[in-house]
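Once you've had a glance at the structure underneath, I'll fire off some questions.
Missing here is one protein chain; the remaining ones are kept as they sit in the complex.
After this line comes chain A, so read on.
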Amino acid sequence: MITLEHLHKAYGDKTVLDDVSLAFPAGQVTSLIGPNGAGKSTLLMCIARLLPANRGQILLDGQDISRIAIADYARRVATLRQVLDFNLRLTVEELVAFGRFPYSRGLLTADDQQVIDESLDFLGLQPLRGAYLDELSGGQRQMAFLAMTIAQRTDLLLLDEPLNNLDMKHAVQIMQAIRRLCDEQGRTVILVVHDINFAANYSDHIVAMKGGAVHSHGPVAEVVTQANLRALFGLAFEILPSAHGFVCNYFNPSLSRELV
């Protein structure tokens, strides 16, 4: 559904995205992985229309996204970035209600209210609905922002490092929610994730980036191989099959000596 054609982005003379052409499979979870500065977030922000690309185009269902009005785009693509500087004093419910802004522009209908309730239910946030955001833990806040993004009811969700600064339990909860969004509601999710194990265990498709270009992409089993990850990150990997997916050990892999 989302296709990139020869996307190029540079800041001054520093190239961040170099001729990226990709197609993201619909109805699947795609993780963008790669070392810092690989251009993952830039790519995601270009798709979100928060950054303009210098060359190339992005097609949503065959339509150039720069030709879609920003208000219409918000009903088709929802974006969640890291929200470190959010200082509005809103309750969880009020925040989630703003996920309906692209539809209602302020006046909530009964349908909107139902979507808000469902989104809160979906992430188990009902007990916190009246709490102010600044009274919540980082994990609970992230859940609230995800609920708002879910309430936008878009086919495509873009999540930029949704697991940043979260403890293990909240990280697992968020990834499980993303999985359910895809499996139960048929939504397409593209996320930037740093933890290779979350990417390997929760996504269908992986796009690995390095130096502004696509390093490799494909179904998880094709990308998550010892040789490929070693080339991508410059680290030795030991990939252990588990009951549900893979566990990638890069902390103390037994083969590390031959590389260093």
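Here is the rule we use: a contact is a pair of C-beta atoms (placed from the backbone, for glycine too) under 8 Å apart; a residue touches a chain by one contact, two chains touch by 3 or more; residues count from 1.
To be clear about the criterion, contacts and distances are computed from a predicted model.
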- prompt: The complex has one chain missing from view, so what does its UniProt entry call it, picking from "nitrile hydratase", "Iron chelate uptake ABC transporter family permease subunit", "MxaA protein" or "Lactate utilization protein C"?
  reply: "Iron chelate uptake ABC transporter family permease subunit"
Query: Which listed residue, A:Glu5, A:Asp19, A:Glu94 or A:Asp117, touches the chain dropped from view?
result: A:Glu94
Field: Listed residues A:Lys14, A:Arg67, A:Arg105 or A:His244, member touching the removed chain
entry: A:Arg105
Where the missing chain touches chain A, by residue: 48-50, 70-75, 78-81, 83, 85-91, 94, 98-99, 101-102, 105-106, 132, 152
